[in-house]
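One chain of protein is taken out of this complex; the other chains stay put.
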């Protein structure tokens, strides 16, 4: 079982550049139903057997695509997200890195108003092992299983998932939510979905220094999330950002250090791993506690 | 009985300039519950017994105002409409003339999204005779009665209402919807409300050359409006606009001449008066036919 | 405020829309020099704020500077739908491979700007709209979010062939919207938007109307006003808060409110008279306005009788009466005048008039009959 993506996902790939075309093939071979690609001027062609269209609207009309993944270069990526959403995608996954933050603020708000879900930008995407991959993760390290994974990072997620898989803990769905200041869904949005997913028995939450998403998630878990959650936060030895102005500090109201996050998580009853190795132990304990 | 405004209307007046202050007093004396005035820098004062506030938000908080009328000068009027709506007015009446059309396009769309009703701009407002007046009409010519009046014009409405009143046909609510290219509610919006109002037995629709509002209203009446409607259209001898570009003609798709409107109305079974005098006869016939 | 083609093209250019590098000239020698400078062939185009210029002979191709001068000689001074040609645009003649239509205007019904695009550009787009409406694509523009590139792209791929053409056209669409929005235009139109043989997408014509009500935000645009003599009079009226359009009849009308003004003209015509103008003195009570309005009416030689029709609302009848008394003496009125006065402060107004020997009617139809009767006696008072 899984959330957001699975057997019913009909994916269109926006942007057949170097990365887009490479990963279109990878996703296809992983088993994802990649039904369309969108690249202006190439309508009528096929790529790796996938029909190509000039616009998302045409792609959705002709193929019934309901999900989109964005590989369009940063200056055009915000527009591409809107195009996918307005054409009819229920979920847009923006892999692209480097989109201006005010563009994303506008896009995220517009998608919220439309009821379209967004993962990313600047993210590795999502994978429901054995069922469907929408993004750029190396599929081989994932296995189906009961653990939901939500992370702000890409390669760190792989690091953790590899250990989980090696220890016999497969994943229901693993998500890289993206590392930008403004992203679509966050921990608590995914947790709401994991709460309803019978295939997910435990959630691993991988956080990092900066922002207060982890604190918000901790509060949400304490209030309404009834499955075990295990956490890991990186950035203890990260260099402090040379901060400019006070607005950021005023707005968050709380500290965005690792210590502050760990404290909030602990207060909400979420165990926090000290090391990557310890994550596996906590997962084992969490799942063991269920039986 | 009436629509939109009545005993439950709690009015705030935005803009205590020359016109705003004059008409605040006139509305008050007509019997309207003018509960607040909004004029930056004058909070704490009263005008004609009406408490003045710096902002609509404060006015609504302190007085429970639920309706607003705008006398703010044109360059600031669109912003004033938004202020009234966001502060909590359910109905905003914009008397101000000369608001830029793209501003109004933005405002009307925003108010639609919020579910706030707008009459005007560039309109004389609304009156439910004997109950409430929100606008600038001379109250003396109106009498309570069964006739709803919707017009794109101000003084022409007075001309017609004076004759209706003289002939013994009072009004439920009379509305000047405004003469600008983009206005809030239009004929059919008001007719939907008149349809539900037990106090309204017949509607007089006063139109003029330009646009296709009358045709739209005619179609609506033919389909779903079951009370008698009487119409009058001015502008037969108006100078033809020296039109520039084709976009307007392409967009409307139909002619906006008096003849085209009269034809559409007649096709929908709505009698059209040839002269102002004839309106009274048609109303008499329409109401007579009811008994 | 309507702009002439050369002005609109300059603004389009400033917003990144490709336009030909033409020259505006006002003389035959200027046209010859422009043709010399630009290189022939050129197109010599009358600058008038109305459509139908091509059919009226206001656009001519010239293969030599001398031909450009000849064309200019023919077009300058031409009267096109009431506009006398004073200015010409000399544009290089380009090799056109395809003509498209692109326009954005505010749709009264949808209440938002709507973009229209068609592969059937050129002269007869209204005919296309009437006969084959499926050839025109419409796209409403969210006035807050603006026209986005993906929307333009969707439209462009319906109408333009090939990646480069479609993306270039989409870019023009987005820039045209930005031009409209940033300058508060109520209409921007390119007809034809041409595809040249070298593959370029370019605006061969340009129409633009700026929202008069938004000029306070664009004081620099005010200098673009190039009124024709008729417009000059309307503009002068506008300055005094009056809305005036001259017609050819005999009865000079002064009314408060556009709807009542039209109703007044209609009743005059219905009863067999001819209105000399549309004149709305608007909704304020300033006696000076009445004086200005009277001056405007008597400046028209066709006018044989003055017909004042006021229904007081915001406008107070006593103010109008005072204004009329002042106006009559100021302009030394020799023409007969019929006054209808009712509404707010009616009693006071009528008293003022009668003290100065001016009779007032209560009913507009009766008053109109009297005005027509006096007009029939034709200039007797002159």
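We just call them A, B and C in the order they show up, numbering each chain from 1.
Quick note on the criterion: contacts are C-beta pairs under 8 Å (C-beta built on N, C-alpha and C of every residue); 3 or more make two chains touch, one makes a residue touch a chain.
No experiment lies behind these values; they were computed from the predicted model shown.
Partners of the chain left out, restricted to shown chains and counted across the full complex, are A, B, C.
Remark: the omitted chain is touched by one listed residue; of A:40, A:84, A:129 or A:154 this is A:154. Check A:6, A:144 or A:235 against the missing chain and you find that the one touching it is A:235. On the side of subunit A, the interface with the absent chain consists of residues 19, 23, 74-75, 97-103, 105-106, 108-110, 124, 136-138, 141, 151-159, 162, 179, 181-182, 206, 208-209, 211-213, 216, 234-239, 242-253, 274-277, using the contact rule stated above. On the side of subunit C, touch with the chain left out of the figure occurs at residues 144-145. Where subunit B meets the missing chain, the touching residues are 40-43, 54-58, 76, 79-80, 82-83, 86, 106, 110.
The criterion applied here is as follows: only the chains that are shown with their structure count from here on.
With chains as nodes and touching pairs as edges, the resulting graph is an open line. Separation between the centroids of subunit A and subunit B, computed from CA atoms only, is 51 Å. Between subunit B and subunit C the centroid-to-centroid distance comes to 27 Å (mean Cα coordinates, whole Å). Centre to centre, using the average C-alpha position, subunit A and subunit C are separated by 55 Å. Multi-chain contact residues, meaning those touching two or more other chains, do not occur anywhere in subunit A. Multi-chain contact residues, meaning those touching two or more other chains, do not occur anywhere in subunit C.
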